[in-house]
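Excluded from the complex is one protein chain; the other protein chains are retained at their positions.
The block that comes next holds chain A.
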């Protein structure tokens, strides 16, 4: 096992843009659409998912040779569920406010296909250092898009970002932006813009 630094950097960068989970691979849509109604929720969901992603990529890349191919999916899910339960308890104990606003979407990280997808596509085939780089890259790639989505929706839907009011009394909030429909509209426009940017870059 050789440590190729260049390879690791490119694994890390991969998730930020070229294979960004939300705007490129379009996976992990359930939390993307459901909890980005405020910036804070987006950030918390992004970080919680990143933690689970990196931890399970580490464990799975370490024990990949021990897991028989026939039970790899249930094994991955068990490992992922362990870390998710850990996050759930941790948030309830130390960040009760965030735990209350994300509620059911924390346990649902277990079935986020981004996490299972990266185990199957990456961690089970590559070395641990590369898996860590991939996990962090994908996690940050997921987080920045969630924060951006949350910020846009919160700004138009409530006139604030991170709970700080930016638009004054004169602004009449667009209620649709904090409802599920607002998530679809914002995400669609965002993916369109990103596609345009990467097309021009070529």
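The rule is simple: a residue touches a chain if its C-beta (ideal position, glycine included) is under 8 Å from a C-beta of that chain, and two chains touch if they have at least 3 such contacts; residues count from 1.
In the analysis below, contacts and distances are computed from a predicted model.
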item: Among "RNA polymerase sigma-70 factor, ECF subfamily", "Ion-translocating oxidoreductase complex subunit G", "NitT/TauT family transport system ATP-binding protein" or "ABC transporter domain-containing protein", UniProt-listed name of the chain not shown; value: "Ion-translocating oxidoreductase complex subunit G"
item: Residue among A:16, A:33, A:81 or A:108 touching the omitted chain; value: A:81
item: Hidden partner chain, residues of chain A it touches; value: 37-38, 41, 66-71, 74-75, 78-79, 81-82, 85-86, 89-90, 92-94, 96, 100-101, 103-104, 157-158, 173, 175, 178-179
